[in-house]
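Only one protein chain is missing from this complex, and each of the others stays in its spot.
Right after this comes chain A.
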Amino acid sequence: MNSNAASSSTANPDAAGSPDPPAPRRSSKRPKYSKFTQQELPACKPILTPKWVILTFLVVGIAFVPIGITSLLASRDVVEIVDRYETDCIPVANRTDKVAFIQSNASKTCTRQITVTKHMKRPVYVYYQLDNFYQNHRRYVKSRNDEQLKKRSKTSETSQCEPEDTTPDGKPIVPCGLIAWSLFNDTYTFSRNKRQLTVNKNGIAWKSDRDHKFGKEVFPSNFQNGTLIGGAHLDESIPLSKQEDLIVWMRTAALPTFRKLYGKIEVDLEENDIIDVILENNYNTYSFSGKKKLVLSTTSWLGGKNDFLGIAYLTVGGLCFFLALSFTIVYLVKPRRLGDPSYLSWNRNPGGH
């Protein structure tokens, strides 16, 4: 301060008293002007005026309702036949102890008849559907080794595969882990009017899985050799990338009820056709009382039969219409001046602030 006082009094000869001079200009401290630092950059911000809001709702409604209707129609076009068989395929005598039956060596062949309710355009997809099967359990989901599945050199890589990693004498299991071990092993053969319907099992797995996740040179070894047999056996001469059932199975489902693709029937099925299915009912879902279902289904451009998307679109579209309508009514019946300060909280009840 003192230096200021001295310098100022030169500029101001009669200055006296308190040291409050106009200080020498220190322009270095003056903030530099730029549109950014002064927060003067152009900006725009929508103001939600009634017209805008109503218009937006209307547009959304107009767009959504037709989409909803189309997707609903598409979903309705899909023909789906579901046949639940896990109880029916147990002989009546054994139904008191299904687990014992399924674990026995008795013949588990079973025939089912399916009536086609509606014309089914090819390809007809064949799925199996399991219920109450927790493929998403942490212990289960982690129990695999992707390195081992991919590369031959990593055959002995079985970490994370516990408790299905090695045989008791220490040889690595390929493919290791609980997922592979519990591979689904029911089989289906279809015939129409005594004529076999071929089920095409090629290309049922994801292409990326086949090409990149399961190696062409990795062959199953020591698989299902233990005392406890989980599910299907694998042909040790076929590389994993060709074992499409395994690949499909190992893409674990997120929910306890899931469908997995079994194969494709490459012919049209006519209405009232009767399909005979001979199935090997091997897979044990009985100990955890899971259901097994066989599903035949066509697809539309939207995929399988699912009404949800269409209903969701219709609901949102309808809601938007409703809101647009009610806002219009409110706007017409009781209009409000835009930006009226008397609606501000501190103006609404004077003095009460």
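The working rule: a contact is a pair of C-beta atoms (placed from the backbone, for glycine too) under 8 Å apart; a residue touches a chain by one contact, two chains touch by 3 or more; residues count from 1.
Operating definition for what follows: contacts and distances are computed from a predicted model.
Participant: Write down which listed name, "Dynein axonemal assembly factor 4", "Phospholipid-transporting ATPase 4", "DNA polymerase epsilon subunit 4" or "Pyruvate dehydrogenase E1 component subunit alpha", is the UniProt protein name of the chain that is not shown.
Facilitator: The record names the chain that does not appear here as "Phospholipid-transporting ATPase 4".
Participant: Which residue from A:Thr155, A:Asn185 or A:Asn284 sits in contact with the chain not drawn here?
Facilitator: In the full complex, the listed residue that touches the missing chain is A:Asn284.
Participant: Would you indicate which residue among A:Gln39, A:Asn105 or A:Asn193 is in contact with the undisplayed chain?
Facilitator: A:Gln39
Participant: Suppose we count only contacts with the excluded chain; which residues of chain A make the list?
Facilitator: 1-2, 5-6, 9-10, 12-20, 22-27, 29-33, 37-39, 133-134, 137-140, 162-164, 178, 181-182, 228, 230, 284, 287-289, 346, 350-351, 353
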